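Yeah, one chain of the complex is gone here, protein chain that is, but the others are all in their spots.
Per-chain numbering from 1; labels A, B and C assigned in written order.
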């Protein structure tokens, strides 16, 4: 068994979950699984259909951006994943999708306010939207620049407490303690983005959830005394 | 055969129906089945995926909130179910979902007016939205407090005639004479919530259904001389 | 083989198509198949799930409203179907659904203007919305009254050229030369209703399709020199 087999299997399972949760149309979107001990992550190959994926087809890339295993070209968004793994301590999975409601907020260049507990179950505050990437960053290295834009946007924010972002004019990225968590945050983001659009359709003046409910929901799922889900092994 | 087997099977079937009707994303949502003779209800375990559910995995809780059977932690919303079973006479099932259109009304903190017969087939009037839960109730016991908020909102209302509510900033709860009925009311609420948003998109000044049609539809399905469906056994 | 077997099979197939096309939630909606030679139609039994239907479970009703075959209670909307069969010459199938976008137009009490060729392929003009049924008609016979309201709305209109209607505050009815045609018109109506909502979301001042395109599309599919589809047997 090869040393990258575990992350390749994890990355493949996460990409299949992207498809199962209908977060991606055609070949769009990608997920990766990172192992800090190996200093490498496995990611979807570029442009392949979800039906064609297997653990073997995953591409393994190190933190210098070199392909260390795999015959195919990695996702065109590989460097964005790389910059996130380098800068966001503790994350082991990243997911990028073009799910339509999250993309709509990104295209409107707006952060998503926390309007209810579905949102607060993911993060206790707004889901931030980056500024539009500069012409200089595009010219230098577009995909790395996208990652840097996210990192910049998260100065003063804790990535594991806000595991998702909207890249202005582009779409969502999500991350987590595993590739599967990253995909599930991407799914939650899409649903929260949809609910926010529907809420404003009912009341354009809708206001955010009060802080006491927002914190409570976040803490019961993610705080020190969390009681959502089953106790860990 | 154990004395809780019937409600565990009923609760499991109801939770699978939540999934089949696409009322829940990921692990969200939960349904429970109550037997007043046993003074206990069976509920979905917290944080499990719908594909992992079996009658055996259901958790049985008594009306004091003690787990009386089952190895897993019950749904984090268990106390809300409990308060409803204690206060709403005649109900034997509760369903909570985060279905997006019902959540949107809850996030907008608006009751849903009865705009048509699809709605009137469920209840002959608006679907009420609670106020936002107070900081004190959150501090004391959030989930029980959510149940009390619903009970408070239903003073002067008959729970079996209005088998659903929107909890402000959170989402829908539905109930009925069985766990399956509760799930079907949650499904109907989601569809009615969606239709209401679409109706106001066409005409922001749309007005409720006149009382003579509203009563007629409700009565033909739920009244003393109801003739919808097949006669009972 | 019984004399009603053919319409029972046709009605069952049409109701299964309602389900396959996702026109109905839960047990809602119904389709029927009429044979003028027999003076009777077969219709979905009331309140049954679509998964429980078989040709044997269909209920046969004559034009006086008497059940002439079948053990179950017929759809609660049976008399509406009956009034349509009595008044609309040439129709042999009726379908009623609560599909959400068509219901939204009915709840907004608005006819759907013909905004494009998808609509013109069904009918060359608006899809009419009835007035709200009167308290007197509800008191006298609600379901027959609903049929009479539709018939009234169609004075001066040709039912086979406008095979669909919105009943205000209620939802759509569609009909055609067969039960399957009626279901397909109900499906087309739902899609056309959805497209119209989306069109007005883009441009609230959107205007109807010019008559020269509307007539052309209708005629190429339904006119004397129609060339859409395959020649009949």
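Basically, a contact is a pair of C-beta atoms (placed from the backbone, for glycine too) under 8 Å apart; a residue touches a chain by one contact, two chains touch by 3 or more.
Being a predicted model, the structure only gives us computed values, none of them experimental.
Shown chains touched by the missing chain in the whole complex: A, C.
Residue-wise, the contact with the chain that is not shown comes from A:72, picked out of A:38, A:72 or A:160.
Only one of A:11, A:43, A:58 or A:103 touches the absent chain when the whole complex is considered: A:103.
Among A:38, A:68 or A:197, the one in contact with the hidden chain is A:197. Only one residue from C:74, C:116 or C:145 touches the chain missing from this view: C:116. For subunit A, the residues in touch with the chain missing from this view are 25-28, 45-48, 72-73, 76, 98, 100-101, 103-110, 132-133, 135, 138-139, 142, 169-171, 197, 200-201. Residue-level contact of subunit C with the missing chain is found at 115-118, 184, 187-188, 191, 194-196, 198-199, 201-203, 206, 209-210, 212-213, 216, 220-221, 227-231.
As a working rule, only the chains that are shown with their structure count from here on.
Common partners of subunit B and subunit C, by the touch rule above, are absent. Counting the residue numbers used at the interface between subunit A and subunit B, under half appear in both copies, so the two copies meet with largely different residues. Averaging C-alpha coordinates per chain places the centre of subunit A 32 Å away from that of subunit B. Not a single residue in subunit C touches at least two other chains.
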